[in-house]
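Questions regarding the structure given below will be posed in turn.
Entry: chain A
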Amino acid sequence: MDLLAHLPALQVLVPMLSAPLIVLLQPRGLAWAGATAAALVSFAIALTLALAVLDGQTLVYAMGGWPAPFGITLSVDSFSAIMLLIVTGAGAASLLAARPSIDQQIGSERQPLFYSAWLLALSGLVGIVVSADAFNIFVFMEISSLASYIIIAGGPDRRALPAVFKYLIMGTIGATFYLIGVGLIYMMTGTLNLADMEARLGDVTDINPVLVAAGFITIGLALKAAVFPLHVWVPNAYTHAPHMVTVFLAACATKVALYVLIRFDYMVFQATLVDHGLQFAVFVMPLAILGILIASAVAMFEGHIKRLLASSSIAQIGYVLLGVSLVSIPGLTASAAHLFNHALAKGGLFLAVACLAYQYRDLRLDQLGGAAARMPWTCAAFVICGLSLIGVPGTAGFISKWLLISAALESGPWGWGLIAVILIGSLMAVVYIWRIVEALYFLAPVADEAKISEAPIQLLLVTGLVAILNIYFGLFPQIPLELANSAAALLIEGAQ
Partner candidate 1 sequence: MNLLELLGYFNYWVFAIILTIGLYAIIIKTNLIKKLIGLSIFQSAVFLMYITMDKVEGGTAPIIQAGVEDQIFSNPLPQVLILTAIVVGVSTLALGLAMVVRISECYDTIEENEILDAD
Partner candidate 2 sequence: MIDLVLDVLSWILLILGASCVLIGGIGGLRLPNFYTRLHAASLTDTMGTILIFVGMMLQAGLSLATLKLFAIMLFLLLTGPTATYALANAALLSGLKPDAGDASDKPKGNTPE
């Protein structure tokens, strides 16, 4: 077998197997370097895979050489390619920038463990994305969850601990619900392979267990994806985690759960359950709308910059769900694109926050006055990513807003209502982003600014790069759009 054939496996294995090695690299610089190298390699692999599946083909890899329903197989299609890009990109970027901030927040003797856990989280997320086996997804979900609990718990503030404990409880409940659902489906079909499940669910006569299973899986994954009413763990966890960890997790963690949710509902249930599409929409759309409106409203009144952005993440999840719940190719394209663009925007924002946090201990808005004068580049990057989050034309965020609105337009009578929701959400985004911008630029400084200067160059460069990407993908979004399109087509035809 040539290397390309092995890539899906390597995608997972590279970070996974380098994690234990990192523990042994005692001098902390080495640990960081090793972790970053591994992350970069896996990002490169992800790029290669994305280019390979750009033409809509699917790469399949049989673990241990055992054929599909019996062994575990990995499969990479255009949808997973997008997620791979998001996850590995976020991992690589945040690790690349992480060192100064992490040195500041975590004692050097604990850093090898920390970076190793970080790599584990990365590999877990990647493993979920490429896996084509229901139970294998559970295993990797647990790897990523445990690892993310660890890296969140690295937060210096003591409030990190209750926050992450709550996350642990809710995350485990979610995973167990998922496990129950998978068990019920296995009981009715006798298989764990997703494609095989779909094939065999068709001729299951007693549908009740499958319905219950669908319910369990959807709720469990919604819990992990912080879908609106189940999001309570997000704000604290994001707020008190180490800043770079927030960058990484906010960019990709919940999205992966969302990805599994979409995969299941479209590739397994949609085709087999009678008018599941309708039930799904009826169940998800209200949550999405409520999520957008309420979470944005909360964000408008948050006083702490990280909490504010965390709430906005919940709202953004709502946008993705909204697109998904339209059960149409444009809607799914919009969702897939929004996954990508939001990762860019939110990652950039949190990177900028990390830059600020490197200088400002207290991240409440009223403490950040006059930051722009001292840290012009950071604030500029922040503004750009903020505009992208709002969806101002010329930035990446605009593309997905555009797709979403046009999808809503085509979705029939209730389309205008959805558009209204989307626009109101965007206006709220204008409000909360602008609150931060005014604080940064026009608020009177409170801290003694003698010592405050620009963030370390390492951090700053990555932040700037992400900001520029936000603009680049706003003007030349062809590649992600192509992936999103074929992903949507894939899912829909999977649903037929």
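Regarding candidate selection, all candidates are chains of the complex that A comes from, given by their letters.
The rule is simple: a residue touches a chain if its C-beta (ideal position, glycine included) is under 8 Å from a C-beta of that chain, and two chains touch if they have at least 3 such contacts; residues count from 1.
All of these numbers come straight from a predicted model, not from anything done at the bench.
Q: Touching chain A in this complex, which is it: 1 or 2?
A: Of the listed options 1 or 2, chain A touches just 1.
Q: In the complex, go through chain A and note every residue touching candidate 1.
A: These residues of chain A touch candidate 1: 135, 138-139, 142, 146, 149-150, 153, 158-159, 161-162, 164-165, 168-169, 172-173, 176, 179-180, 183, 186-187, 192.
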